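Okay, structure first, notes after.
The other protein chains are all here in position, but one chain of the complex has been omitted.
Take a look at subunit A:
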Amino acid sequence: MTVTPTIPADSGLAEITSTAGSLRGFLHGLPGVDQVGAEERAARLATRSIKKSAKAEAIDLAVSMVDLTTLEGADTPGKVRALCAKGMHPDPGDASVPMVAAICVYSDLVAEAVRALAGSGVGVASVATSFPSGRAPLEAKLADTRRAVEDGAGEIDMVIDRGAFLAGDYAKVFEEIVAVKAACGQAHLKVILETGELVTYDNVRRASWLAMMAGADFIKTSTGKVSPAATLPVTLVMLEAVRDFRARTGRQVGVKPAGGIRTTKDAIKYLVLVNETAGPDWLTPAWFRIGASSLLNDLLMQRRKLTTGVYAGPDYFTLD
């Protein structure tokens, strides 16, 4: 699947992004987000009761949407290979379990992951641009990105410059995303907003549009290194943004909540949110991902409970 980042001429977005002033005017002209209302809506959708066949379907869908992630200073090639094995066969005892969407690693471990996953269909995603802080010169960010792409990463998860965003320098954030997108070549670009540092939903909406206008293929909530990471209301606001962006430009952009999604119950709440906000078009791994590590085993545990009727203990699922 390839997505073209080019903006249709009739959407008027090229003109909007041409100057810092017009960009700022546009972002501040987006409808505001009422915090109480957004949180109420997310909480209400979280009360949906997903049972039986719907739950089975949701679990498999969630497994196939996982970006199985390891982003530790202590990561080793061995650890990455183990994670790749898990991603290709999440439950070694049950071949009907789908594989995950991608393995997400630091850029220096991309080559290792590419080797391990060759031919499997599981993607390799690399965080880049001086993840997680994004505090590095643009040249370093681009070099980081290029190296990951050269090593075979099909997806790049970049972080935005939150400092510039909060200071109101939207043009700087925009230009960085455009430059990274160019360095990505054919690789998909996921833009991490780090919503925990943006704080307000108005900022989340503006950052979402900024990233999409700059060519993001995906917008992603968080690095997982800042608390709060992904939340339902933040994801709701981002799903509204991709829905509105497609309505305006015709281009579909994916959404990836990451960090803090640990249980099947949580994952299903996100799927309900997608289904009833952006719509069913987004309910595929091509357009919705969940960045997680421990979530996968809980999904497997609930899946086995549904198929066999009994819970298996945690020792029956591999820790990788």
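FYI, a residue touches a chain if its C-beta (ideal position, glycine included) is under 8 Å from a C-beta of that chain, and two chains touch if they have at least 3 such contacts; residues count from 1.
One rule holds for everything that comes next: contacts and distances are computed from a predicted model.
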item: Absent chain [UniProt protein name; select from "Substrate-binding protein", "Permease", "Aldehyde dehydrogenase" or "GMC family oxidoreductase"]; value: "Aldehyde dehydrogenase"
item: Chain not shown: contacting residue from A:E240, A:D266 or A:D298; value: A:E240
item: Hidden partner chain, touching residue among A:L23, A:A58, A:L198 or A:V253; value: A:A58
item: Residues in subunit A touching the chain absent from view; value: 31-34, 36-38, 40-41, 47-55, 57-58, 61, 240, 271, 275-276, 280, 283
